[in-house]
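Sending over a structure as structure tokens; questions will come in a sec.
Here the complex is missing a single protein chain, while all its other protein chains stay put.
Order as written gives the chain letters A and B; numbering starts at 1 within each chain.
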Amino acid sequence: MEKLIADLKKQIVEALNLKHLKPEDIGDDEPLFVEGLGLDSIDALELIVLLQQQYNIKISNPQEGPKIFKSVKTIAAYITAHQTA
Amino acid sequence: MKTRVHVVGAGVISAIGNSQAESLEAFRQETSGIGYMTVLDSIHKNKLPVGEVRLTNQQLSERTGAGAELTRTALLGLHAAQEAKHDSGISSWSQWRTGFISGTTVGGMDKTEDFFLDFIQDTSTGDLGKVVNHACGRSTELIADALGVNHFVSTINTACSSSVNSIIYGARLIAGGKLDIVVAGGTDALTRFTLNGFNSLLILDHAPCRPFDANRGGLNLGEGAGYVVLVSDAVRKHEKLISKCTVSGFANTNDAFHQTASSPDGKGSFAAMQQALLKSGLQPEAIDYINLHGTATLNNDLSEGTAVKRLFGDTIPRVSSTKAFTGHTLGASGGMEAVFSVMAIQHQCVFPNLRFQEPIPEVGIVPQLQFEKGIGVRHVMSNSFGFGGNCSSIIFSAVKNDQA
Partner (left out) sequence: MAVYIKGMGAISPQKTWDDETLLSQAVGYRGNRLTCIEPDYNQWIDARTIRRMSRIIKMGVTAAFMALKEAGVERPDGIITGTGLGCLEDTGIFLMKMTESSEMALNPTPFIQSTHNTIGSQMALLLQCQQYNQTYAHESFSFESALLDASLQLEDYPDQNIVVGGVDEITEISHTVYRRFPVFRREVNNTLTLFESDEPGTIHGEGAAFFVLSGKRGEHDLARIEALTTLYKPDGHQLKTGIKKFLDDAGISPDAIDLVLVGKSGDATHDQETENTTTSFFPSSSIGLFKHLCGEYPTASAFGLWLAARMLQAHHTPDVVVYRDTGRALNNVLLYNPYFGTHHSLILLKSCRDTL
């Protein structure tokens, strides 16, 4: 789980081009949207693509996004629960 | 005194028909044009329904007299523009300062994406004939050249509000005394580029779209073109033309809220509608019909509905989104829907909003459910809103033809 969280942070910084941040600056439980990192709905779509490309997990209903993408930890938990491999 | 701007001709092509007459018949019969694509090739062809024009490029070429190698965007545009020119009854426009203004978002992308199939293998390959007409302006010039318009040409790309902005620009150029006649509207072909783009935004419905319905699930893309012929009072009088209506009001605003999403309260769309009314000198209750932007995305319809409700209060006029028939034709939608609005005035009718079952709870608007004829339609508003917060509204008003 720790490695997954560290990987995710790196992937998020890269995918969303968060040049002003280092991966380790993102807290495991820090809210990603609005108040925390300040991500928006376009970022949510990018995160959906990230999960598909890197973890082969498909989220077809974007309405699920806010729950899954609350923090890096919740994303990691979702990946762990849904990874088929 | 500044001249009024008259609509004297109109032309349209879309999934529901190749002319005004065919479109009117489809509205009357409630025949939607949404289905699986047969002309465009895509891995989504049996999954994502679209509003595709039922003519191949070869057929469009035969009907327009233009080369089949042209971009589909140009061929569709020429088809509609030729109808508009013919419909206007103007015998020759060479003696007038005539302009052609077209909106498009994809331009020649339909051919460029074919070029890329070869180009990504080896950058020295790919038929250059497929990219020469890539730029948005090229489709405009191909159409203008075929129509014989060379005094003024321009192209607008403000995403989904492109072609209504073309009509507004045309009306302003006539009112400002710069041009006498303007053919204005827009054209866009279906492409893999836009299909995949909208698919990546997860806003495409896998079923035929349901605008303004509580259970709507996104939009269907479409293709087509729509143009109107605008003239000044002087041209109308001199050429003895019948005015279908005037362009009485318009506004272009920006939501300045988000790159793709509309603000929840629809401040940009509210401002566009309100300012268009102000320009026309009309009160909200004078509007008989609104052709909604109504894409059937969760976000647009809620935002637009909220703005309509706020502006019109308890006396909301007849409203419908014709996108349930045609799909969302992006840069062409404003032009096509302008033609539909002009038809509503000319034929004194309003068009149904297909597949509606239940109003959006937050706004409670029940759109027009049937084709209805023989009602007074004097003033029609048409809305077009796009990515980047671009919001435009235009108002067409009936005119008495015995007035000189």
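Just so it is clear, contacts are C-beta pairs under 8 Å (C-beta built on N, C-alpha and C of every residue); 3 or more make two chains touch, one makes a residue touch a chain.
These numbers come from a predicted model, not from an experiment.
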Q: May I ask which residue of B:154, B:187 or B:368 touches the chain that does not appear here?
A: B:154
Q | Option touching the unshown chain, where B:68, B:201 or B:286 are the choices | A | B:201
Q: For chain A, enumerate the residues touching the unshown chain of the complex.
A: 15-20, 38, 42, 45-46, 49, 52-53
(Q) Which parts of chain B face the unshown chain closely enough to count as touching? (A) 42-44, 104-105, 107, 112-113, 116-117, 119-120, 123-124, 128, 131, 135-138, 140-141, 144-145, 150-159, 165, 169, 172-173, 176, 178, 192-193, 196-201, 252-260, 267-268, 271, 386-390
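One rule holds for everything that comes next: only the chains that are shown with their structure count from here on.
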Q.
So the centre of each chain is just the mean of its C-alpha atoms; given that, what is the distance between chain A and chain B in Å?
A. 38
Q. Okay, in this complex, where on chain A does chain B touch?
A. 40-42, 45, 48-49, 62
Q) In their complex, what parts of chain B are in touch with chain A? A) 200-202, 258-261
